[in-house]
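Take this structure, written in structure tokens, and hold onto it; I'll ask about it next.
Only one protein chain is missing from this complex, and each of the others stays in its spot.
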Amino acid sequence: MSELTPTQGAFGTRVSLRRWRAVSGSAVWRQPLAVVGVSIALAWLLIAIFAPLVAPHDPLAQDFLPLQHPSHAHLFGTDELGRDVLSRVLYGARLSLPLALLLVSLSLGLGLVLGLLAGYFRGVVDGVIMRLTDLVFAFPAIILAMVVTASLGPSIRNAVLALVFVSWPTYARVVRGLVLSTADSEYVQASRLIGASARSALFRVVLPNVIGPVIVLATLDLGNAILLLAGLSFLGLGAQPPAPEWGQMVSQGTENFQYWWLSTFPGLAIFTAVLAFNFLGDSLRDIFDPRTMSGRGS
Amino acid sequence: MRTAVPIVTVLAVAVLAATAAGVAQSASRASGTLVVDNSFVIRTTDPQREFDPTGSIVAHAMYDTLVTFKGSGTKPVPWLATSWKATNGAKLFTFHLRKGVVFSDGTPLTSADVAFTFRRLINIKASGSFLLANVTVSTPNASTVVLRSKVPNPALTRILANPALGIVNSKVVKANGGSDAVGADKKDKAEKYLDANSAGSGAFVLKQYTTNQQIVLEANPRFWGPKPKFSTVVIRNMTAPTQLLNVQRGANEIALDLSSRQASSLKGKSSVQVHIDPSPNLFNIDMNMSPKVSPVTSNPHIRKAVRLALDYKAFAALGGPGSIQAAGMVPSVFLGALPSQYAQKRNVQQAKAEVAASGIASPTITLTYPAGLTINGIDFGVLAQKTKANLAEVGITANLQGLPVNAMLQQYAAGKDQMTQSYWGPDYPDPNDYQVFLPGGTAALRVNWKTGMDKPLEALGKKALQTTDDVARASLYRQIQRKLNADSPFIPLFQPSQAIVASKNLTGAVLNFTWLIDVRSVGTR
Partner (left out) sequence: MRRFASHRPLVRFVVRRLAALVALSIGITFIAFALTQVVPGDPIRANLGQIAQTQPDVVAAFRHHYGLDRPLPVQYLRYLWNLLHGDLGQSEQTHDSVLHDLGQFAPATAELAITAMVIAIVVGVGLGILAAVRRNRPTDHALRLVSLGGISVPTFWLALLALYVFFFRLGWVPGGGRLDPGVLAPPHVTGLYTFDALVAGQWSTFWDAFRHLILPSLVLALFNVGLLTRYTRSAVLEVIDEEYVQGARAKGLPEHVVVLRHVLRAAMTSLITVIGLAFANVMTGSVLVENIFAWPGIGQYAYQSATALDLPAIMGVSLFVAIVYILVNFVVDLLYGVIDPRIRIA
């Protein structure tokens, strides 16, 4: 059942080498959606880096009157422990963005190594790795992640580990597919003929060809990573208090429905961050796939 | 395709709007149905095996007990037993049963059923079995029940009102695998039957029990007492936020799990009535006495420092309107409660001095709490964050450890928590229940406070157990609590309030400390 999930990344991006080579970096900037996406993502990134400068208050300080409506003093109001919600939302970027990056790079790293091995050595190695991906694919991500975090104990570290465990196979599949098509190219055949070692061929020829498209795929996956992490935290299986994490803040807010600002603002934060990466991702996808390209008259 | 845009884009809204037409219809649900929204905590509807809030509501509706409490009261009044007397220094109790009571299948209720029920409770070793520890039951005749306690047991009549002591039809239960013999913990197989059927004499019978979903009760036509106002009662599993929305829109509806803050936000709305009563629940901090578990919390100066560091007013505020600082471990609504002038006061300077006196440089503690658990609408995670902030002010670092409830209870029961954000709900409304906090008691053992570690206090506890006069008992329990406040592993934080929000037209939706709400006495205006 290795065809169970095709070599498609987020949103069905078909990765082909031909298209990857055809992409010019500047094409991205001609897409208004991409510009919006990059701007929002950049804004969140800057907020994450400069949170202590941007946030008006300490996100953990229980200094204020609890449950104040949004006002001039507290733009997003205060929570039940008298903390400034705006500061918590801004600091939340410090958790969600780096963790999503970490999650995606770990999955990518693991998937890259296993995909390279499978694609290059084929045979038994390929068989074993691909059967493993089938197995992991058979479990819906959140259920498996729930079981893993519940087993290891709920913490943000375990949530990331659990999600790495369920998301590496996508990358392994894509990388394997790319390696297979690269390895068959005349260039590699030729380098094999002249006696280049397997390892040097893998690193000199195959890897550079594979890494580009995969990194693009990973970018597209960032939005999903943010959503999944927030979902686990919402269920109480991710970030633990008092850490200002968006999903957990929404969950706290649901207990106090009448104080709408408690869950509305962190929810919007998740939405905009994910939207930014999806805007960017969708634009990249268009560039990959000229026939579906928006903005190109037909 | 031109028309496709409006058609598809409004599809979702159109479907929603179509269902709106059904709103009027939904309001016309059977008028004889009472709906109780509750966050389920229930393992079974077998009365002897249940010992949790939802289980108690249901068992109380279906099974009669020898005595009962009226409304919010804690004074036992006759129910199946019309009269009783306690003799021999609260060691011998004789109950006379009401005549003419039959079970829902028509079988008359006799003392044999009472004896079967009590013996079954003792021998199946369930969570509620300790209620009848050291008690034996005998039946001189069909309408008399005699209970003998090895130790003086002035709380026994109050205990008998607990729904876990609801009388079952012994013939039916035996026929379905029930057993009251020694070894019933393995032999008794009646739970499955009692999860699908009821075998009691109470006002309601079980119509349907769907795990994690809903419990449907129907009026028992053979009930001996006053006929309940509602012929059907549905107890639904709902989270508090959903309850908050439901109760405002529903008819004949009661919400049990709103925080007092949520409930008070509904005050003044025309569709609902809001009751906020002091709850007998108690939120507290536990500190481990074993130096092996924590050299920090086992240090008396640190325990004193923690006691002085906590911002009790802020904790009570977290509990919402109606919450009060707990002066002692016995809740304000019970006999022997400590008056509020003895409540601990905050003093940050003194707390810092105590930390310095402890000789421990930068003391660090792990504070464990049940993650995701909410009681009376109060999230333990929020409390733990407050504790952490308070302790930080006096130079004690608390690292939070939120665990899933089961894992947390395992670690707690094994006595491995350094500090616990804890809670106690009464098993029965009597200060004897709070003996668990004395050295060697169940709760004390969880913080390694063993017998012999505070002999004067233990002696006071023994004396209180053997005293039968309520005035003398109350004074003894006050002494005990003042000692506990001076130095012990336990710090009482606050008593929350229990909110009950009901549709405006309902009557009798009042809090009871043992079974939350008595659905058989809820009526309409």
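Points worth noting:
Letters A and B name the chains as they come in the text, with residue numbers starting at 1 for each one.
Note that a residue touches a chain if its C-beta (ideal position, glycine included) is under 8 Å from a C-beta of that chain, and two chains touch if they have at least 3 such contacts.
Treat the numbers as computed from the prediction; the structure is a model and nothing was measured.
Annotation: of B:S111, B:S179, B:Q214 or B:S422, B:Q214 touches the absent chain (contact as defined above).
Considering the full assembly, A:A141 is the residue among A:L67, A:A141 or A:L284 that touches the omitted chain.
Among B:S83, B:T239, B:N399 or B:T507, only B:T239 touches the chain left out of the display. Between the chain not shown and the residues B:P404, B:P429 or B:G461, the one that touches is B:P404.
Touching the omitted chain from chain A are residues 1, 3-6, 8, 11-12, 33, 131, 134-135, 138-144, 146-153, 223, 227, 230-231, 234-237, 247, 250-251, 254, 257, 263, 267, 270-271, 274-275, 278-279, 282, 285, 289, 291-292, 294-298.
Residues 1, 4-5, 8, 11-12, 15-17, 19-20, 22-23, 25-26, 29-30, 33, 35, 43-44, 125-127, 129, 185-186, 191, 195, 208, 210-214, 216, 232, 234, 236-239, 241-242, 245-246, 248-249, 372, 404-407, 410, 413 are the ones on chain B that touch the missing chain.
The rule we apply is simple: only the chains that are shown with their structure count from here on.
Each chain gets a centre from the mean of its Cα atoms; for chain A and chain B, those two points are 44 Å apart. Listing the residues of chain A that touch chain B in their complex gives 60, 62, 66-67, 80-81, 150, 153-154, 236, 240-242, 252, 254-258. Contacts from chain B toward chain A in the complex involve residues 239-241, 244-245, 259, 261-262, 265, 317-318, 371-372, 374, 377, 379, 381-382, 384-386, 388-389, 400, 402-404, 407.
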